[in-house]
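Missing here: one protein chain of the complex. Every other protein chain is in place.
And then chain A:
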Amino acid sequence: MRQLVQMFAAVFIVAFGLMYATSLLNSSQGYSGGNTLTIYNWGDYIDPDLLAEFEEESGVKVIYQTFDSNEAMMTKIEQGGTTFDISVPSEYAISKMKEENLLLPIDHSKLPNLKHIDERFMNLSFDPDNEYSVPYFWGTVGIVYNPDLLEGEAPTSWNDLWDPSLRNNILLVDGAREVIGFGLNSLRYSLNDTNEDHLQEAKRKLDALTPNVKAIVGDEIKMLLANEEAAVGVVWSGDASEIMTENEKLDYVVPEEGSNLWFDNMVIPKTARNIEGAYAFMNFMLEPEHAARNAEYVGYSTPNKEALALLPEDISGDTRFYPSPELTEKLEVYDNLGKKMLAHYNELFLEFKMHRK
């Protein structure tokens, strides 16, 4: 009996000891209550120097945590537990989080630097009047290719992917909306199409692509393409710019049929504690000089038009990442299709993956 009590006591002592140690550690590093700001962002998606500068300027201690998918991020915010003050979801995730009341409205009067954002990227369908979100980066989905490994011409359209010369030479990113989306785009349908016949047609068309597909992978796609594991890859523009820094032979193209235009916007999740800090941080990142440095570091396209003017000509004039207005018109933002339709897209994607050569 005594042994049992001792056992329980030991467990409690260890547990409380750990809790105490954690709080001691946190306070010794300045991580306590009001003067910390917890940022929940995609991995490698900010210039770390800017974080340090922000800490110095504002006196706020930044805790930087990362996620690798919108879904994982939403799940974590839904559960509560951790107090995230800022997060950077993509557009469809923002409308979903809005529906589920996971976001706090944003007071524009506290963000004087919001005026630097290009009109084109404000007041979009996923967040009318930018009531809940502020643009951070935007980009496209397109084709990265390696001219050295190509037998035919460089691809300019989605339909070029079906060329027999690309047999077993294409890598696809593991995203249902991206892959079904370009299937729909190649048939000149909208990538938000919910018409069952169109979706089945796109699925059949994608099945015909199977002999050309070498693999469907996640983040590894960057490493694999840079290592010349395949001639062609379907990726997000940001990944493309990273791949092209790794291996300069590669090039990127936004297919002529049109493609996806995506946004990652800053939001204040309902778990936020340090709301003043969150505004200060957003305003700091909207400052043209900071936004320009961040865009140069991350390689994605900045929605900040003053920042764009500050960027060197070889970045801001690059039509691959800042496409011409004619092409931009053909780009579509993902609509929030609702859970049921999204599940259907995923089901079709799963069937496509299972289709054997």
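By definition in this document, contacts are C-beta pairs under 8 Å (C-beta built on N, C-alpha and C of every residue); 3 or more make two chains touch, one makes a residue touch a chain; residues count from 1.
In this section, contacts and distances are computed from a predicted model.
Of "Pyruvate synthase subunit PorA", "Nitric oxide reductase NorQ protein", "Spermidine/putrescine transport system permease protein" or "Ger(X)C family spore germination protein", only "Spermidine/putrescine transport system permease protein" is the UniProt protein name of the chain excluded from the display.
Residue in contact with the omitted chain (choice from A:153, A:276 or A:351): A:351. Only one of the listed residues, A:116, A:214 or A:290, touches the absent chain: A:214.
Interface note: of A:71, A:107 or A:276, the residue touching the hidden chain in the full complex is A:71. Residues 1, 4, 7, 69, 71-72, 168, 171, 174, 176, 214-218, 220, 223-224, 227-229, 339-340, 342-343, 346-347, 350-351, 353-354, 356 of chain A touch the missing chain (whole complex, contact as defined above).
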